[in-house]
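Have a look at the structure below, then the notes.
Removed: one protein chain of the complex. Kept in place: all other protein chains.
The block that comes next holds chain A.
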Amino acid sequence: MSVPSFDVERVRKDFPILSRELPGGRPLVYLDSGNSSQKPNQVIDTMREHLAQHYSNVGRALHALGSESTEAYEAARDKVAGFIGAPSRDEVIFTKNASEAINLVAYAFGNPINTDDRFRVGPGDEIVITEMEHHSNIVPWQLLAQRTGAKLRWFSVTDEGRLSLDDLDELVNERTKIVSIVHQSNVLGTVNSISPILARAREVGALMMVDASQSVPHQRVDVDDLDVDFVAFTGHKMVGPSGIGVLWGRRELLDAMPPFLGGGEMIEAVWMDRSTYAPLPHKFEAGTPPIVEAVGLGAAVDYLTSIGMDAIKQHERELTGYALEALREIPGLRIIGPRTVIARGGTVSFTLEGIHPHDVGQILDDVFGVAVRVGHHCARPLHLRFGIPATTRASFYLYNTTAEIDALVRGLHHVQKVFG
């Protein structure tokens, strides 16, 4: 497939924040997109324009602004549906973020008002996740296990930072109700192969969810190709605003699930003692939604599409290869995650012998303007697995350059001078 030409300098011009200076005249070297990405003018302007010219509540206002706002909100849903290849726009549910999308699905299980057998969970049933999950894909399932008496189980992670599928057939078995795994790890960068796990889940009649928070921003993700039952992702990591996330689910399952939150907009009719619910997608969108944020997310997927997801993936692959090579020259640096670009994205976490990540991050920021994330990155069990309390993480996106990776490497050498 031919990849459209990619000009990182042109891309950078779309992101005003990248040309600002930090206090003390430091340039900004933003290597924290895995945490949250920066926003292009196209998103900023679209949101501003909506607020300035079209803003009103959606769904319930009959006047001109009401219909303009509703149209823009629903058009954003169409754009997102197109972006992920959703068979139907009604399968795209707007949430607050990926965390809410995962909770929404988790609360459909073991819920007394859900009589569908596939969602029935009790003692003896099992839920399967992995050791490399973000807390957002751990805690909702722990809560489900606590509510229902079901057992939470997980795939382990190998020393190279890959999922160990050795005990796939034992872990995913007739007792399994749901398997939920991350598509791309927010710490290791590992991109998991979904199909073998999905095949086993299908064999035993379990449902399957994918946390695509770190993959949808960085590669072409088509829910039809993935073929799982639920996919969650979050707007702020894909050049969109915070406050908006997406749950995609198979229509037939979403129809069978009970509402998550109750309120305005999610109903069909309400009596004092009972209600009937709106059809999809509104059944899951109680209350006034994040209107401008949804419109901003629509602009974000337009922007990413105009650049081309394949071109973005290729650019990040080059950056990742460059970084893995460049970091090799730093003594005492240990990469936590795959050391090759194969089946891996542009997130590189590491430890520096004898130096705590907080100290690394502080010097990188204050001396070099290099923004990285330090800590356990909301994946504490994964850090425990590697026997470390924390890592330093550099994560790349379409607007990063090899010169910024050079700045990181220079910064790390300086860190070693200060603490050596």
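Here, contacts are C-beta pairs under 8 Å (C-beta built on N, C-alpha and C of every residue); 3 or more make two chains touch, one makes a residue touch a chain; residues count from 1.
The definition used in the following text is that contacts and distances are computed from a predicted model.
Name of the non-displayed chain as stated in its UniProt record, restricted to "NADH-quinone oxidoreductase subunit I", "STAS domain-containing protein", "Two component, sigma54 specific, transcriptional regulator, Fis family" or "Fe-S cluster assembly sulfur transfer protein SufU": "Fe-S cluster assembly sulfur transfer protein SufU". For the options A:D211, A:D365 or A:E404, the residue in contact with the chain missing from this view is A:D365.
Taking the complete complex into account, A:A390 is the one of A:V105, A:V187 or A:A390 that touches the chain left out. Mapped onto chain A, the interface with the missing chain covers residues 23-24, 355-359, 362-363, 365-367, 374-376, 380, 383, 389-390, 418-419.
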